[in-house]
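Excluded from the complex is one protein chain; the other protein chains are retained at their positions.
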Amino acid sequence: MYPFDTAPLDLILGVVLLWLLIGLAGLARPTSLRFVSRVLFPMGTVGGAMLLLVAVFAIRVEPVSLVLPLGLPDLPFHLRLDALSAFFIALVGAVALGVSLFSAGYFRQGEGTVPGLLCLQYHVFLSSMVLVIVADDAYLFMVAWETMALSSYFMVTTSHKIAEIRRAGFLYLLMAHIGAIALLLCFGVMHGEAGQYTFDALRSSALSPFWASAAFLLALFGFGAKAGLLPLHVWLPEAHPAAPSPASALMSAVMLKTAIYGFLRVTFDLLPTQIWWWGVVTLVLGLLTALFGVMFAAVQSDMKRLLAYSSIENIGIIFAGAGLAIIFHAYSNPHMAALALVATLYHCVNHAFFKSLLFLGTGSVLHATHERSLGKLGGLIRNMPWVAGLSLVGALAIAGLPPLNGFVSEWLLLQAFLFSPGLPNPYLNMLVPLGSAALVLAAALSGYVMVKFYGVIFLGQQREEKLREARDAGLWERAGLAWFAMGCVALGLFPMAVILLLDHVTLPLVNFTLSAAISGSGWLLFTPVAAERASYSPIFFLLGIAGTLLVTFLAVRGFYHGRVRRSAAWDCGFPEQTSRMQDSAEGFGQPITQIFEPFFRVRRQMPDPFSRRPVYFKTNEDRLWYWLYLPIARANERIASWIGVLQHGRIHLYLLYSFITLLALLLFVR
Amino acid sequence: MTLDIFVSFLSQLTQTLLVVLIAPLMLGWVAQCRAWMQNRSGPGILQPYRVLFKLLEKDAVLAHNASPLFRSAPYIQFGCMVLAASVVPIIETNLLFAPAADVIALVGVFALARVFSALAAMDVGTSFGTLGARREMLVASLSEPALLMVFFTPLLIVQSSSLNTIVDTLAHREFALYPSLAFAAVAFVMVLLAENARIPVDNPATHLELTMIHEALILEYSGRHLALIEWANAIKFTTYCAIGIALFVPWGIAQAGGWQVLPGAILALFVKLGVAGAGLALLETISAKMRIFRAPEFLSMAFMLAALGMLTLLLLGA
Partner (left out) sequence: MSAQLINLMASLMLLIAFAMLAQRRILSLVYLFAWQGAVLAVNSLIVGWYTGHHELYLSAFFTVLLKVIALPMVLHYLIRRLGIQWDVETLINIPATMLAGIALVVFAFNLALPISQLAETITRGTLGIAIAVVLLAFLMMITRRKAVPQVIGFLAMENGLFFAATSATYGMPMVVELGILLDVIVGVLILGIFFFQVREAFDSLDLKHMEKLKESES
């Protein structure tokens, strides 16, 4: 079962220590790129591999606790590793492995921050995320949470000389802290009368339904702010593109998942019961977020912003699954709750893999071409075949196409939606299946987005001359990308293995395991509910398509011929075909803008027929920024300016303030 | 035991080969019916076969910048469609490969083929290719939710998403009027027209590039690649018709291993496909192609009908 001698929690803490040491070592020789890239990051990779290995075995083991005497005198650090934590640690380890491998070949000099400092920020980020996941009391949780936010802030503002990036970083930090305040309040509410803040104490404190709902809503707000749930998502499309690509990958793949971990921990573990309308709120927010994310992704013209919005979409899908699990659990349907929870967790790991793959791929493209805008890329499949091929796997996986991994989690989630009639509430009975249509719309539009993303960057003609000199990624980068691509394929072809692991997670949370229901279908067929209800065999799928491909290829070559001639493209006989004639990113998104116009805030400037230098531009902006954030920011400024009246620089008035305060204290506090 | 598996494999192979071979015939039949309704003598039912053989003979002409993705996309599309044809219960249920995919995975297979064709269209980087790619993906994104809702109604009736189980159960119930299935059937026909690029969503015989959706995707293909793509489209069309028949008029389908009933099942299939083809030809003759931006309305109407069917099922129990 568990092959190592040392307890899993100790090994995990060992890896955390290793990472912290690597980070500090980076400070020893901060400007030496060679040392950081070739020595430190590969060591970090080893740490990631250790973490993955330990966590995968630790999922099946009993929960382990530890108390570290660090921290404040009366508040030691409590740590605990149970199945849910182990699963997320495995996720962190797997992603850290691939991203560190990629980063070993990625970082260049002169990107704004010295490599040693970047190494420190990176490894502190990784360590803090692990600590968030194993934290067993609110204190360590918040300390690690804040460290996570701070270290990622520094990574986001790596190229801090650009004003836009500084602004993005500020917004990011602001939203992170608003979320953190909500989390503190949430822990405070759950704490109630208990003396301690350990999770055990929080678990056992008795909460009335009102306070439990308050705690849930605060948790949804706080974790949603970190995860990028609507309407707290505005920082995501700014911050993720601003960071260097490995940092973006880590943030998208792992940091958002720590928020999901926190949400699941609070809702299923710490809160005593679940109420059905919590699930409905989560489900609705999740579906809205998914649709929002994918619609905005379809109209972007910056490749990293497109991926950031796609992350918002996937987080929406994850929250929708979590909401469904809450609904089923509240109505005491453990089978369906387990199914929805498994779908949610599976999608977490899937998203981690394919989003990292794509972000890292864009990192390679960025380094090869120095262009982020989709309007200046194109045709890179010829110059960068490795990156193109591996990114194709990632793009197909995000679009939810069989037999890759994105399809499996979407399939599971749809199964959970489909078998939901059977709920006692008739409104839910009718509305939940309609909600599945929103999910399918989001999935189908993500196919649209991925065709746009892959087609504009890698296919077609090259839109700029300098793209001809683009060179493929180096060996380290290819290794990192290949790790994720293999992960996507493996997670898609062998879902049974993952479900068996996830069973250990769902058992303590919803008291049901899917494998009990699957009995005897073997590793070939995937039947989470029952064989005659639904089944899917990804291996048959792949073999079927590949087999037919081979047979057809050979038959056509055999009976006919395989002659090929090359000539200019046909394009219905148009003689002049420049690269400007193919679709641009804005053009590809135009049907979406037209059909879903009420959801965007479109600003257009049409060219004036009489001007000498006509200009046309169109931007798609986020309405929520203008409806929600700007008014709040302005109100904030107004209130601050009122309070600012107090500050006027006159010393005797400041002395007067202190004097009054002293008098008041003497009078009222005996 | 192994004899059983061998027999199942044989019947699976029979079904797959049958669908693959008669798919162009189905297209030819629809074109011939259209010609008759338009009072002209058509090209003959076997015309698609002649076209296929002609194309297979020719050289494949590729653009200078066509990548390996472009060259392999036709094979991938063909493979996907053959897989879909193997999974749908067309002449008998309980086939060997049937558990490999349920209705959602079936939708996924079609999506896979479509994404590859869109990517291939973007590969050469011409204006019409990319135009076709984005229109095709747009219509696809809107028709997938409608298709899922259509599948929902039989799924809820039978409590299973495996096409096998659905057909088995519905074929062996006594004849009953299910209004919810009627709604779902109308919605399914609308989605079929959209997904297979028929009028009123797209004109399969158009030569005007600005009105093309599907034709624009295959503009750059020639020779054996074009033959495979056309064949794959024919198989897709036949499979869609077969899915509709299996869901809404399943009577006459054979159980697995029942050799005696098989010829009857094949005959029933031909009759049903013939009627379906004639009906579709009639629909095409009396409608006109819509503007591309009316397509979302068309598809949302299909979605609403399907949703209505599901709600009617939940209320009336029928």
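Order of writing sets the chain letters: A and B. Residues in each chain are counted from 1.
Everything below uses one rule, namely that a residue touches a chain if its C-beta (ideal position, glycine included) is under 8 Å from a C-beta of that chain, and two chains touch if they have at least 3 such contacts.
A quick note: this is a predicted structure, and the numbers were derived from the prediction, not measured.
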item	value
Touched by the hidden chain, restricted to displayed chains	A, B
Residue touching the undisplayed chain, where the options are A:272, A:426 or A:562	A:426
Sites on chain A contacted by the missing partner chain, in the whole complex	426-427, 430-431, 434
Residue ranges of chain B at the interface with the undisplayed chain	176-177, 179-180, 182-183, 296-297, 300-301, 303-305, 307-308, 311-312, 314-318
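The criterion applied here is as follows: only the chains that are shown with their structure count from here on.
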item	value
Whole-Å separation of chain centres (CA-atom averages), chain A against chain B	36
Partner chain A, residues of chain B touching it in the complex	56-57, 59-65, 67, 69, 72, 75-76, 78-80, 82-83, 86, 97, 99-102, 104-105, 108-109, 111-112, 114-115, 118-119, 122-131, 133-135, 137-138, 140-142, 144-145, 148-149, 152, 155-156, 159-162, 164-165, 209, 219-220, 224, 228, 292-293, 296, 303, 307, 310-311, 314
Residues on chain A engaged by chain B in the complex (per definition of touch)	378-379, 381-382, 392, 396, 399-402, 407, 411, 414-415, 418-419, 421, 429-430, 433-434, 436-438, 440-441, 443-445, 447-448, 450-452, 454-456, 459-461, 525, 527, 531-537, 540-541, 544-549, 552-553, 556, 559-561, 563-572, 574, 577, 579, 581-583, 587-588, 590-592, 594-595
